[in-house]
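The complex appears here without one of its protein chains, the remainder shown in place.
A, B and C label the chains in the order they appear, each numbered from 1.
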Amino acid sequence: MALTKEQIAQRIAKEVKDGYYVNLGIGIPTLVANFVRDDIEVEFQSENGILGMGPFPFEGEEDPDLINAGKQTITALPGASFFDSALSFSMIRGQHVDLTILGAMEVAQNGDIANWKIPGKMVKGMGGAMDLVASAENIIVAMMHTNRAGASKLLKQCSLPLTGVNCVKKIVTNLAVLEIKEDKFHLLERAPGVTVEEIKKATEGDLIIPTEVPEMSL
Amino acid sequence: MALTKEQIAQRIAKEVKDGYYVNLGIGIPTLVANFVRDDIEVEFQSENGILGMGPFPFEGEEDPDLINAGKQTITALPGASFFDSALSFSMIRGQHVDLTILGAMEVAQNGDIANWKIPGKMVKGMGGAMDLVASAENIIVAMMHTNRAGASKLLKQCSLPLTGVNCVKKIVTNLAVLEIKEDKFHLLERAPGVTVEEIKKATEGDLIIPTEVPEMSL
Amino acid sequence: MITKTVKNVTEACKGVKDGMTFMLGGFGLSGIPENAIAELVRLNVKDVTCISNNAGVDDFGLGLLLQKKQIKKMISSYVGENAEFERQMLSGELEVELIPQGTLAQRARAAQSGIPAFYTPAGYGTEVAEGKESREFNGKMHILEHAFKADFAFVKAWKGDTAGNLIFKGTARNFNPNMCGAANITVAEVEELVPAGSLDPNQIHIPGILVQRIFEGEKYEKRIEQRTVRKR
Partner (left out) sequence: MITKTVKNVTEACKGVKDGMTFMLGGFGLSGIPENAIAELVRLNVKDVTCISNNAGVDDFGLGLLLQKKQIKKMISSYVGENAEFERQMLSGELEVELIPQGTLAQRARAAQSGIPAFYTPAGYGTEVAEGKESREFNGKMHILEHAFKADFAFVKAWKGDTAGNLIFKGTARNFNPNMCGAANITVAEVEELVPAGSLDPNQIHIPGILVQRIFEGEKYEKRIEQRTVRKR
């Protein structure tokens, strides 16, 4: 069975290691915070200027001066810090953030990513995504394997305007976990009950399939 | 009579206007603070990270965490702020400081200044001087008109390694106040009792002398 | 101390003219200079270019200027939540330049710092890099970006003093400190204006030298864009 969005987040949470500073994009990535083991120390950075981001506030405790990059009201954990946008992107550009998790519309087998613009449609902007993908050493893309029309989002080459080049290393979709190496997708794990054949069919780019493809554990 | 160092500082203090942020170099410039009118609002910046620098502390109140760029113990006035070196030089490079007063070994008629290095002698370094002269729109040089050997310090061309090019606008020496315009020294005022002839003799660079050269008032 | 206080928002916005470029602090609706924006609407200044991370919502923030068609061009990183913005953009009435958020912050900080240009990896290989110089440093490609130039910067702080010193609160800090001193005139509005000397000099985020005018805002709505809560 293909994973739900929650399950994609759950699988990605296993990539979050003790001592990591993590930047979570909007959408599925935001859900990852809910699944991180609570016996490890992790801090979430939001590019609008907080490190040590906590959960949503209790009703009645919302503070307009305390939001995340999705403009949602949040809380600050003990030990948190606030800072300006320039220092925030110093953390990102200076590779002090250990892991960036974000969504994508397309990923190419050379690690290119497109997630900000569809020609002909209203363009909202790249926000911090271009800084994040250009700088992060460790980027995981969280997305559905195919789009609503059923077309693969894992391509030989992106068709949409790019957000960044040669930057994605790992992808977790509703069907599989894949790694990008030497300009190819490498299948690492498949979703429980999903066959290699299904994944192959849903992947337009070159897919390297090892003899053994374990089912992922959540 | 040629001015004393205190009198040079006193004359320069008249160039300090209401609302000015001022950076004072070491030596004669430091003395300027003592002569600024007390009916105007002026703030002194020290490039090691303070705005609103006050006088020396009372005996017993010295704080090792509160010094000026000359490493002297100082105080902070009410309304002062502390900041890091990068922001300090943002103030300087970003032309937020209104007036820079510093000493020089040589000034050329095109505004070049040399004040950091004498070949063959121990070089201590330029400190913040190169940033200051390269960025300030308003630089006044405070110095003696001639060196100890009696040679002019106002030259056609600097002989010493430069600190900055085309940057000095005004010079106050023990003999005169001069302006630099169109690659020439322009005599504006003479020290009380000093003749134009004496100034001419002490100036190696091209000197433009108007018909009337008023005596400076201190 | 040099005094930076002005009587009110009207005095603070003196000199604002049609065709000027403004920088405005804020992220979403958090930390936006509400009072200055209201005054710009009242002044009905036209054809302005706004450098601001976002463009407000339909009836708040920069959305208020958009409603009155005062904005000629927006330079932003994300302009999502605004139907009138979308209409004007699609009809070609509004020019929009989208730039990466970190580049926006750094171009402001560069302007503040007298750094005319710097290299950043953000946007290399994308349409953001088109027409820009690119260059390899440490085996990685970067593009050359320039400091912003603007006539006014409008920022909002939590507390300020009469010498123009500013302290920000929470994530309402965002771009506000980086825009101070990044334009010819910086106008700071604060929730609480105190006498110079009342703030701890160690805690001042932005020294008064980077602020030309300061005033206490008459009122702050501080609207919340996405009210998200959890159950007790």
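What to note about this one:
The rule is simple: a contact is a pair of C-beta atoms (placed from the backbone, for glycine too) under 8 Å apart; a residue touches a chain by one contact, two chains touch by 3 or more.
Nothing here was measured: the structure is a model prediction, and the numbers come from that model.
Across the whole complex, the hidden chain's contacts among the shown chains comprise A, B, C. Here the missing chain is touched by one residue of B:Asp84, B:Asp183 or B:Asp206, and it is B:Asp84. Within the set B:Leu162, B:Leu188 or B:Val213, the residue that contacts the chain not displayed is B:Leu162. Check C:Ile167, C:Ile185 or C:Val211 against the missing chain and you find that the one touching it is C:Ile167. Listed for subunit A, the residues touching the missing chain in the whole complex are 19-21, 41-43, 45, 50-52, 76-83, 86-87, 89-97, 135. On the side of subunit B, the interface with the absent chain consists of residues 46-50, 55-74, 76, 82-86, 88-89, 92-93, 112, 122-131, 134-135, 161-166, using the contact rule stated above.
For subunit C, the list of residues touching the undisplayed chain reads 106, 110, 113-121, 137-138, 140, 142, 146, 167-170, 202-203.
The rule is short, and it goes like this: only the chains that are shown with their structure count from here on.
Contacts between chains trace an open chain of neighbours here, each touching only the next in line. Separating the CA-averaged centres of subunit A and subunit B is a span of 56 Å. Mean C-alpha positions place subunit A and subunit C at a centre distance of 28 Å.
In this assembly, the C-alpha centroid of subunit B lies 36 Å from the C-alpha centroid of subunit C. Contact with two or more other chains is made by no residue of subunit B. Multi-chain contact residues of subunit C (touching two or more other chains) are listed as 109.
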